[in-house]
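All protein chains but one are shown at their positions in the complex.
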Amino acid sequence: MARITLENLRHSYVADPRSDADWALKRLNLDLSDGGAYALLGPSGCGKTTLLNLISGLLRPTEGRVLFDGRDVTDATPEQRNIAQVFQFPVIYDTMTVYANLAFPLRNRGIPNPDVDARVREIASMLELDATLHKRASGLTADGKQKISLGRGLVRADVNVIMFDEPLTVIDPHLKWVLRSKLKELHQRIRRTMIYVTHDQTEALTFADEVVVMNEGEIVQVGTPVELFERPRHTFVGHFIGSPGMNVLPCEVTGGRAIFAGHPVETANAARAKGNGKRLQLGVRPEFVSLSGEGIPVDIVKVLDAGRYRIVETRANGTTIKMLVRESETVPEGRAHLRFDPAHTQVYEDGWMVT
Amino acid sequence: MNKVVNQKAWFFVLPVVLLVAFNAIIPLMTVVNFSVQETFGDNVFFWAGLQWFEDVLNSERFHAALLRSLLFTGLVLLIEIPLGLIIALSMPRRGPWVSVCLVLMALPLLIPWNVVGAMWNIMALPDIGLLGRGINALGIEYNYTRQPFGAWFTVILMDVWHWTSLVVLLCYAGLVSIPDAYYQAAKFDGARPWAVFRYIQLPKLKYVLTIAILLRFMDSFMIYTEVVVLTGGGPGNATTFLSIDLVKAALGQFDLGPAAAMSLIYFLIILLLSWLFYTLMMRNEAR
Partner (left out) sequence: MTARSEAPAVGIVTAQRVRTGPTFRARYLIPAIYIVGLLLPIYWLLNMSFKTTNEILGSFTLWPQNFTLENYEKIFIDPTWYMGYVNSLTYVVINTVLSVSVALPAAYAFSRYRFLGDKHLFFWLLTNRMAPPAVFALPFLQLYSAVGLFDTPWAVALAHTLFNIPLAVWILEGFMSGVPKELDETAYVDGYSFWRFFFRIFMPTIAAGIGVACFFCFMFSWVELLLAKTLTSVEAKPIAATMTRTASTSGYELGLLAAAGSLTLIPGAFVIYFVRNYIAKGFALGRV
């Protein structure tokens, strides 16, 4: 168990990085508390795997330091850092039994057999693998094999962090949910620091206590799922999280009030916007847009049925605004008026929320 | 892949079948024909039944050649497979030098076999050859044209030089296809290099190793040109392997009957072994 600190970390895969594009990870600082469940969420190429490898020690950072419980481990090998990792596809020792797979890390550390046996059985029952302990590991299904991978990490009592690199990629869809719940349950039980890398927001938001949203090598926001949803600090977070994502509308700010399509809009933070030639945008989630008698006039363009609610696509001034309505509500034809909930409508300058 | 049943596929396969059948079946029929007949010349043939087969299977000469072939193949496998594997394991897994190494290693594989034989023939000559001169300079008496042991030594050395690269290339390709994640996981688990070899690399190399062993077994069992050019089968009979003996009988002495019988027996041995290995391979691939 360890508290992980990343200090002024920057990484480039190019020998002589010059421009911004050469840096896979732009300068970042991050603090992960001991025993937390974290997710690194972001699209392909955002740098999350790079970050994962820097924490685990498979990569040495171009600049900056990695600290475990205050100790500088930047030069330490992965083995020295006491890491466990579950990969995208199951990585198991095919020729060994499930038991031997789980016992392997312990035996390599010279732990005496009776202790090994006790520990292996304990973890096996936690993961519901006890029935298969004597079987050859290669004979299990994909989810069973991933459990073995996980088990090899858990079996070491002194493991600092358990990393997950998109571990549900090869799992059958109907089993993904089962495994996800199992992981969450495991975390509650053993309280080990876990870092889960994924591009799937559902996985991230259901597993993690706190999510680190990344884009193009930078950390965009760190927060709980609720925070990310209700107060996205960057339009990217607004887009990426939520389905459908946040509406981002061009706007102006005059006299401390936001104006969209010529209409004034009540917001939570327009008064603090400075402008200064930056690009101004309005962000409001479809969940917080409602039909009202008067407000912003829009044309109803499309209505999509999503089961218990409907996604209504509207247009005002050439900008698309999406909203959600319950299935019982009626949607007017042609024209309508929209109201944005002021508490959940924010102004963004150059993509960043105004504070 | 889900294959669709389609009998019209036979049209696609027909050219191949015709060509291979032309080359395989007609000559085989000829061989079978000769193997059960006896001739005293002038194209007059008598039915001889299984007599030639009995003769061959009972002949000292055949037994000797068979034993020599088996011994040669055994030694060659014993050296080339581990050696090839070790070299493949020692090579860098990626980097600028890899293709240079692979190209240089592949060179011996593309030299016409008679040139291979000729190269070693000259190199091993005790007075003017690099190898021959070198060994004699160490004080060891070495002359492959006169010593059976020297001849065997040279023949095996030549084969190792010639074919180990095949094993290296096969094993290397197999190694390179192991995803990095396995090595990373081994690091996390604290596994030592020997454990990495035993539990990760070796199991994943089973398929390519089977192929390497199969190919080397077959090809070394059938070896002809290089040995003929190097030693001519000698000194005396010392390095007369099965195919050399066969060609001597067939093309040299025109003993059609015994030669044909020997061919069939020879071919049958190879077929049996290749069927064995093929089944092993298919079982591996099915996994």
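Going by the order they are written in, the chains are A and B; count residues from 1 in each one.
In the analysis below, a residue touches a chain if its C-beta (ideal position, glycine included) is under 8 Å from a C-beta of that chain, and two chains touch if they have at least 3 such contacts.
Everything numeric here is computed off the predicted structure, so don't read it as measured data.
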*Among the options A:I4, A:L25, A:V284 or A:V298, which residue touches the chain absent from this view?*
A:L25
*With the missing chain put back, which residues of subunit B would touch it? List them for me.*
1-7, 9-10, 12-13, 15-17, 19-20, 22-24, 26-28, 30-31, 86-87, 89-97, 99, 101-115, 118-120, 122-123, 127-130, 133, 161, 164-166, 168-170, 172-174, 176-177, 179-180, 183-184, 207-208, 211, 215, 218, 221-222, 224-225, 229, 242-244, 246-247, 250-251, 256, 259, 263, 266-267, 270-271, 274-275, 278
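Going forward, only the chains that are shown with their structure count from here on.
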*Centroid spacing, where centroids are CA-atom means, of subunit A and subunit B in whole angstrom*: 56
_Interfacial residue positions of subunit A with respect to subunit B in the complex_ = 56, 58, 77-79, 83-85, 87-89, 91, 93-96, 104-105, 108-109, 138, 149, 152-153
*asked:* For a test of understanding, state which residues of subunit B touch subunit A in their complex under the given definition.
replied: 179, 181-182, 184-185, 187-192, 195, 199-200, 203-204, 287
